[in-house]
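The complex appears here minus one protein chain, its other protein chains still in place.
This part shows chain A:
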Amino acid sequence: MRRILLSAALAALLTASLTACSSEDGGGTVAPPAGAGVEGVDDGTELALWTRAPLELQANALVDAYNKSHKNQVKLTIVPNDDYVAKVGAAAGSGDLPDLFAADIVYVPNWTNAGLFHDLTESIGKLPYADKINQGHVQAGTYEGKKYVLPFVLDLSVIFWNKTLYKEAGLDPEKGPKTLDEFKAQALAVQNLKKKDTYGTYFGGNCGGCNVFTWFPMVWAGGEEVMDAEGKSSNLGGPAAQKVYGMWRELQTAGAIAPGSKDETGATWVAAFQEGKIGVMPYPATLLPTASKSVDVGVTAIPGAGGGESTFVGGDGIGISKDSKKTQQAWNFLSWLTSEKAQVDVLAAGGSTVARTDLADNQYAAKDPRLVTINKAAASPQSKTPVAVNFQQAFNAPGSPWVTLLRNQVYGDPSSLEKDNQAITQVLGQ
């Protein structure tokens, strides 16, 4: 009898803990975000907002400005980059997601697919400037015809070059590369200075995300695609992509890539340029203010083999979580975020890219022609945000088939391209 009681108690405990784990709280009684009009509700509610550490600067500026001008108060939580997916996953499982949370835009298709966000189609439709919001982000946040995500912070990839090193190498310090051949020639020119610890270029040789961000635009600039429209099959074995790999391989053979590149996992891939040790490299545009502190930086869009201008429209999208009970108040933040006040007075004033095409030529951009270049690159038709449900697994994850492909192309046996491209397709199609 005692044994039966005991096992019954054990079973009860197990089921209790299991159901607690798997319970899914629909929260059907929450007010629809669109119910309170374009601006939402500003009634002194406290809202929780999560974002990852690389966007700390912009997130802090936005939240401070919002809290100063509104009754609602946003409480910001910044999570280390590598822990962010795990933290969101744990919270999603237990129904504890914050009211608002941002997501790396390339992960957004996977997260909308998993139903982590509230449907914002109606609310976004009511915004008078809805069609001016960065379409790359909006499309990445669209799933089965419904819009879930707005741009939070845009991060674009552009070419940075070190004007001081260019002068020393006899290059025109005001002219960056317009084709891949020019990129190679300029990197080699800096390398030929034979300065101690100074190299032509740098890249994240063991970092999938870095090269998604910087190499995809070199393919797009020539008018080619990296994946099919559904994000289920990879075109990274195509002719434009091969020219990109070929250039990096030649630079590697010529010794013009800093030796740290080969085992760069992404933790420090931007550091060497900031220390003034690199001539020219593709770089995140959000770091222009930081890099300008130590280096005289030139900026241009990323070219392809035959010219063209492209950029990877990255950064983070933001949405209202499925677990939020304060959706109308949360919408108030999102509505303000896309307004001119937030985009120009906070983001542009801080040197960041605006997420609305109608605000690209603003007073702050006018002061620094480099910002105009960046804003123009964002609006180029060849600039894209790639959309694929299994993006992280195929490209960004350590050990992804994309990392295998690019390492073979630059350091290993380049004849495996077809097989490596197939491996990416296989993961994308899962």
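Here, contacts are C-beta pairs under 8 Å (C-beta built on N, C-alpha and C of every residue); 3 or more make two chains touch, one makes a residue touch a chain; residues count from 1.
Just so we're on the same page, contacts and distances are computed from a predicted model.
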The chain dropped from view, which UniProt name applies: "Beta-ketoacyl-[acyl-carrier-protein] synthase III", "Carbohydrate ABC transporter membrane protein 1 (CUT1 family)", "Intradiol ring-cleavage dioxygenase" or "Electron transfer flavoprotein small subunit"?
"Carbohydrate ABC transporter membrane protein 1 (CUT1 family)"
Can you say which of A:Pro173, A:Gly246 or A:Gly260 touches the chain missing from this structure?
A:Gly260
Which of A:Ala272, A:Ala291, A:Ala330 or A:Ala348 touches the chain that is not shown?
A:Ala272
For the chain not shown, which residue from A:Gly44, A:Pro80 or A:Gly93 touches it across the whole complex?
A:Gly93
Interface residues of chain A (partner: the chain not displayed):
10, 13-14, 17-18, 21-22, 24, 85-86, 88-89, 92-93, 110-111, 114-116, 206, 258-260, 262-263, 265, 268, 271-272, 392-393, 396-400, 403-404, 407, 412, 423
